[in-house]
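Before we start, here is the structure in question, set down as structure tokens.
Only a single protein chain was left out; the remaining protein chains are all shown in position.
Letters A and B mark the chains in the order given here, with residues in each chain numbered from 1 onward.
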Amino acid sequence: MSTKPISDRLKDLGIELPQTASPAAAYVMAVTSGSTVFVSGHIAKQAGKPWVGKLGLNMDTASGQLAARAIAIDLMATLQTHLGSLDRVKRIVKVMGLVNSTETYTEQHLVINGCSELVLEVFGEAGRHARSAFGVAQIPLGACVEIELIAEIE
Amino acid sequence: MSTKPISDRLKDLGIELPQTASPAAAYVMAVTSGSTVFVSGHIAKQAGKPWVGKLGLNMDTASGQLAARAIAIDLMATLQTHLGSLDRVKRIVKVMGLVNSTETYTEQHLVINGCSELVLEVFGEAGRHARSAFGVAQIPLGACVEIELIAEIE
Partner (left out) sequence: MSTKPISDRLKDLGIELPQTASPAAAYVMAVTSGSTVFVSGHIAKQAGKPWVGKLGLNMDTASGQLAARAIAIDLMATLQTHLGSLDRVKRIVKVMGLVNSTETYTEQHLVINGCSELVLEVFGEAGRHARSAFGVAQIPLGACVEIELIAEIE
């Protein structure tokens, strides 16, 4: 990871992290265990509301990539709130990306690249993560994509 | 976590943990690595048999919540067998909840609350976990819900 603060990289990319919602539910958005941070699955949102859609039915791969990129921003916002600063991230360890898919849509990997590529741009070498991507029958509130993340901290 | 033993909390809630089945398969029900316990995905059971159903087709959200709650009890039974005592749990770190869903059912988060809320009741602050919930095409033996869990121990 370069010595440039992550906040500067985000500014270079024109990305402003949103306010994170306070957890309303029976779970929390992130938990640290030792040096590992487990971030809850984040559904895609657009203008603060669930980004509804099913790939292969009413949404194309390019739109799915934008949704996955939007989730990456929300995941970083959650990490920042949880850690105080994204500079505490030593490594993005793993991403699991779920794509709301018909039984025949097979480009889940391209959709989740929308998240993976932004993570790489922001974190550089420290952003090179392991990953699984696959198509699910549905996602809470009808969202088109859901992504969870594991990070290592100093 | 309060100083009250978990076994007392379970008694207060009227919950008796079942006997855990001996692992019959090519895998085990839980593995400890360092201070992290990875618990295998547990399918919902009713009277010892797979709790069969698909949300959106032949099962409603309230029934799904009961199934998720039943899995939480089985997960705790597995943890107790694996650890000797639930008091060794420092934190419930993460839950992944899979709901057997039609292509249009979108209340997976409400279903998995049936597990999350019981975990909170039993473990208190130590039960506040990260979570992902989503809808899958099917689950082994036709079960309506499957949940896996990660816990941190002392």
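Keep this in mind: contacts are C-beta pairs under 8 Å (C-beta built on N, C-alpha and C of every residue); 3 or more make two chains touch, one makes a residue touch a chain.
It should be emphasised that the depicted structure is a prediction, and the values quoted were computed from it without experimental measurement.
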Among A:Leu66, A:Leu83 or A:Leu120, contact with the omitted chain is made only by A:Leu120
Residue positions on chain B contacting the omitted chain are 25-31, 33-34, 36, 38-41, 54, 96, 98, 102-103, 136-142, 146, 148
Listed in rising order, the chain A residues that touch the chain left out are 34-36, 91, 93-95, 101-109, 113, 116-117, 119-120, 128-137, 150, 152
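We take it that only the chains that are shown with their structure count from here on.
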Distance in whole angstrom between the CA centres of chain A and chain B is 25
